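All remarks here apply to the structure that follows.
Every protein chain of the complex appears in place save one, which is left out.
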Amino acid sequence: MSNYVLELNGITKIFPGVKALDNVHFQLKPGEIHALMGENGAGKSTFIKIITGVHSPDEGKMLLNGEEVTFDNPRDAQKLGIAAIYQHVTCYPDLTVTENIFMGHEKVDKTTKRILWKQMHAEAKELLEELGSSIDPRSQMGTLSVAQQQIVEIAKALSTKAKIIIMDEPTAALTNRESEELYRITEKLRDDGASIIFISHRFEDMYRLASKVTVFRDGKYIGTWGINEVSKEDFIVAMVGREVTQLFPKIEAKIGKEILRLEGLGKTGHFADVSFTLHEGEILALTGLVGAGRTEVCQAIFGIMPYNQGKVYVEGQEVTIKSPKDSIQLGIGYLPEDRQQQGLMLQWGIGRNITLPTLEKYSKKGWLLESKEDEVAKTLAEKVNVKANSIFDLASSLSGGNQQKVVVAKLLTADLKIIILDEPTKGVDVGAKAAIYEIMGELASQGYGVVMVSSEMPEVLGMSDKIVVMKEGRVTGILDNKDVTQETILKAAMVNKTTEDVGSL
Amino acid sequence: MEKRIITNKKQFDIKSFFLQWEWMLVLIFILINIMNANFSPYYLNTNNLLNATMAFLDKAFIVLPMAFVIIMGDIDISVGSTVALSAVVMAVLYNAGLPMGLAMMICLLVGATCGFINGFLITKYKELSAVIVTLATMTIYRGIAYVILENQASGGFPMWFSYLGWGYVGKIPFMLIAFAICAVIYGLLLHKTTFGRRVFAIGNNDTASRFSGVEVDKIKIIVFTLAGLMASVTALFLTSRMGSTRPNVAMGYELDVIAMVVLGGVSTAGGKGRMIGTILSIFIIGFLRYGLGLINTSAQVLLIIIGMLLIFSVMIPNIKFKKRKKAKEA
Amino acid sequence: APEETGGQEAPVEAGDATEAKQRHAIIFKNTGNPFGEKMMEGFKTAIEELGHEAILRAPDQPTAEAQIQMIEELIAQQVDSIALAANDYDALQPVLTRAMNQGITVLTLDSTTNPDSRMVHINQADPERIGRVQIEAVYDMIGGEGEIAVLSATSQAANQNLWIEWMKTELEDPKYDNMELVRVAYGDDLRDKSVSETEALLQSFPNLKGIIAPTTVGIAAAGRVLTDQGLQGEVHLTGLGLPSEMAAYIENGVCEWMYLWNPIDLGYLGGYASYALVEGTITGAVGDTFDAGHLGAKEVIEASDGGTEVMLGDPFRFDADNINEWKDVY
């Protein structure tokens, strides 16, 4: 009998053109929370998909409780008590929350095989309540926000009563408070005897939860350490293969003239009275709890979801924005929150993706000049340092973080003055995060005005000049970075009062 | 920070070049010609072959914009009815005393308007799929044609009008030349312009296209308008070939047209496809029918053969790729 | 066997195979129609009696477009004659003219084209007689008094429209003052639509006494509805139908009698006429006579549309006394 509930040896997985995993090892003890870390594209998600039977490995073997197992499909893994929360939410948008939770292991009457809906709804409600969520189990999955969907995914993993639970970046879409809730549940699961593999790019998560850490880099196994054996800096070196000198490379940029001003911006039923100003060279962090309405404000400025109250001024001129095209022409660019749905053509090459917003620049009277286009694509792809070999590599073959870099590169082609980044570092590894911060800082120093939507306090505090806090569709605070702390921001994000009481700039 | 070098040079890979769908179509095309030449002594005759193109090229004009529509992930099943309506309007106006040239312009205008209405409804009511909208307008357009002409036929066009469908430039049918010109224009539009690129973008992911500043609605409307416009071009050629028109012309054209587009390798899931393949498939189906017609194959056998062709030509590369994938995974 | 005939013919025709064996083509409206199958059968019998080769064609859909394509294919094969049951009165003119210009004999049968596009028409029966006789029949059935309705094929069907015109002319006779034609409905030769239309007639005109359905699908569908609803003797049915389709309804009394001609004879006559035209025995001018096998000598007469035609005879009446002999024939 082995000491490990799960043990993988010499796992290799090759995708056409990519060696995603190269002879990696992994050992999971009973009742342990084991963090799996590594850069974007290191092969973490691929690794867990092998454990859950979604992919089959090209080489290597897997031992479950000391016995060798092979899974032909995810069902086999489920039957043996392995459950997973996948990185990219894999829900059924047309079905109810209950069904999403129980898909594959529905409760059925033993004799008639009839689905026991009532029982399932009740159990789903219980599970969700346990997770501190009040989502109605009968509501349709597609109507929930990403964060809510994530919670349902967690409930789904819990519902299988699995002995091994794998969580692939479950906190990426959650706020601190929701993350706390998740920590609590995870620990409870561990105490109940489950073993947990936890993937995250956030060091807080790792330090808060894990007792062991395994690091992958470029598909290779680097090592496994106890959480207190190694310093944070050494972890970063293990993951990235070099030192990341400065996580928040904020360059002090000269704050220039005003380029964007919102006056009482509002959209009935969504948000109201949003006013702030943005200057050249300034990085403005728009923060708040998930669902505070930040994305909606950004999308209103970008013309996706036109506003119906208030005014927008660009460089002092009042403008009307009815479509993204309008706003791009005014020099406003937007990096959407959901890169897969809103940011990328997954079936296209990197290059084509990068040049899509500004085709006019590589065309003459509508005719595409492809060589010029490819040249620009190459330059930009290199500038954001995408991990790819050619600009013709498909976007779908990139890992999450690298996909994000491609979306950032899309913004850099246009002649923009104002760049709005919605959760730009969600699900991005430390190295890439630093790279994105660097790009952000560079942009500011070149005179761009940058709006950064973020829920992560360190990044808000580390990168911004000015902080706008939102709650339930209203601005509850506009703070100068010089005199704030995490507490003041949180206070603003949770108050029940309006702007005036919190203090303004 | 280490910088990665990313190439912008396309690697020429002979294997994947020849694995392209279009080669498959070329192969089928050659096979069909060899077969036809063997079976019928009348087949390998330049004049016959050129004439044969006139019999199937009328619909081919709609195939071109239909490829755009399907690449966008939509579908237009109202085109057959649009042909009928625009032809009927033209005939009625001409017989009411309008000059033929003007009547023809109006025919094109009617076609474009029908297409525009489709596009408008589809973009304005996004909850409705293109299938249901064009299903409804299909009935409406044909219905209006019935209202206008009832059980009459209308014709009596000037002599020169028959040139469209029956005339030759040298030995080459005028229709073939007209089609070639349209095919080149549409091919370039799809593959070499910003417009075409955006059509592909919409087919791949219309949300992301919108976020990238692509005017999705505008492009959709333009594409549907083009489909309507080309349907009325078909109306011109078809009417010329028949010398008169009725409300029930071009019945069922939509399915023929869609079949040609999908055989050409355009995915109904959207986002994929090439003009070359589409054009090849027009000639594959056209010549196959013609060759089988020359040996007087019965309609039922013809149906079965075309059905099988559609399935097998799509299936063969699938099997091949699946095998390769399996071999790799094993 | 081919060697034998070849051997016999070789000395006579010096190896000119096309002269030796003429090829006569017949095109029906669409495939899978028993009326058409029988007609083609008769045509084939005639041509083979004459020692030549018959080509039988029919498109899968009853459209003029499909027939145009078939005629093109036959022109390419340089057949000697084309006999055609036309799907459109005018629309085939251009292609038929082209066939005639290439020296191919063109005649129509069953359903004609305009006089310019044919040499002669083989008429199953005088349209005037067909129209009038059905009114007379329904007059007799309902006792000369009451509402009647017509259930036709499609609104575009040339034959039916002509017959209905003659029915209306006949109704102008004062004899029919007590009869009223309340509606002409179109079942489009579709079973389900014909049934709905029949039911709607019965619902909308509770006093309806008679239905005339001059189309094979329509009359059978109406027969079915009247049978289902138990309206034997209350609503009378007559028209043109296939004996096989109508046998059940003639036997159960829903339709006391109805008319049709013999499609086999019609095809047979068409075959002899093709031959006579190709041989030059006749040119299709009024007054020409030719031998039509077991049908005896036939004369070309003037047709009501200004062209010429050969008349098969009067429509044949099918009733309870004779239906048994015919129901298994066609």
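Note that the chains are named A, B and C in the order they appear, and that numbering of residues resets to 1 at the start of each chain.
Throughout what follows, a contact is a pair of C-beta atoms (placed from the backbone, for glycine too) under 8 Å apart; a residue touches a chain by one contact, two chains touch by 3 or more.
Everything that follows uses one rule, which is that contacts and distances are computed from a predicted model.
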{"item": "Protein name (UniProt record) of the chain left out of view, among \"Dihydroorotate dehydrogenase B (NAD(+)), electron transfer subunit\", \"Molybdopterin synthase sulfur carrier subunit\", \"Rhamnose transport system permease protein\" or \"Heme exporter protein A\"", "value": "\"Rhamnose transport system permease protein\""}
{"item": "Missing chain: touched chains present in the view", "value": "A, B, C"}
{"item": "Candidate in contact with the missing chain, chosen from A:9, A:23, A:65 or A:139", "value": "A:139"}
{"item": "Of A:94, A:191 or A:487, the residue in touch with the unshown chain", "value": "A:94"}
{"item": "Per the touch definition above, residue among A:4, A:47 or A:86 touching the missing chain", "value": "A:86"}
{"item": "Which residue of B:52, B:235 or B:299 touches the chain not shown here", "value": "B:299"}
{"item": "Option from B:101, B:158 or B:252 whose C-beta touches the chain left out", "value": "B:252"}
{"item": "Touching residues (missing chain, whole complex) on chain B", "value": "77, 121, 125, 127-129, 131-133, 135-144, 146-147, 150-151, 252, 255, 258-259, 262-263, 267-269, 298-304, 306-311, 314-315, 318-319, 322"}
{"item": "Missing-chain contacts mapped onto chain C", "value": "30-34, 36-37, 60-61, 155, 183-186, 191-193, 195-197, 199-201, 203-204, 206, 220-221, 223-224, 228, 242, 244-249, 251, 327"}
{"item": "Interface residues of chain A (partner: the chain not displayed)", "value": "52, 54, 73-76, 78, 86, 90-95, 99, 103-104, 106, 108, 113-115, 117, 139, 143, 266-272, 293, 472-474"}
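Quick note on the criterion: only the chains that are shown with their structure count from here on.
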{"item": "Averaged-CA centre spacing for the pair chain C and chain A, given as whole angstrom", "value": "73"}
{"item": "Whole-Å gap separating chain B and chain C, where each centre is the average of the chain's CA atoms", "value": "36"}
{"item": "Footprint of chain C on chain B - complex, ascending", "value": "40, 42, 45, 48, 51-52, 54-56, 58, 146, 150-151, 153, 155, 162, 165-166, 238, 241-252, 289-290, 293-294, 296, 298-300, 302-303"}
{"item": "Chain B to chain A touching residues, read off their complex", "value": "1-11, 192-195, 197-198, 200-201, 204-205, 207-215, 271-272, 328-329"}
{"item": "Contacting residues of chain A [partner chain B, same complex]", "value": "14, 16, 56, 58, 242, 302, 304, 323-325, 327-328, 334, 336, 341-348, 350-352, 356-357, 359-360, 363, 366-368, 374-375, 377-378, 381-382, 385-392, 410, 435, 438"}
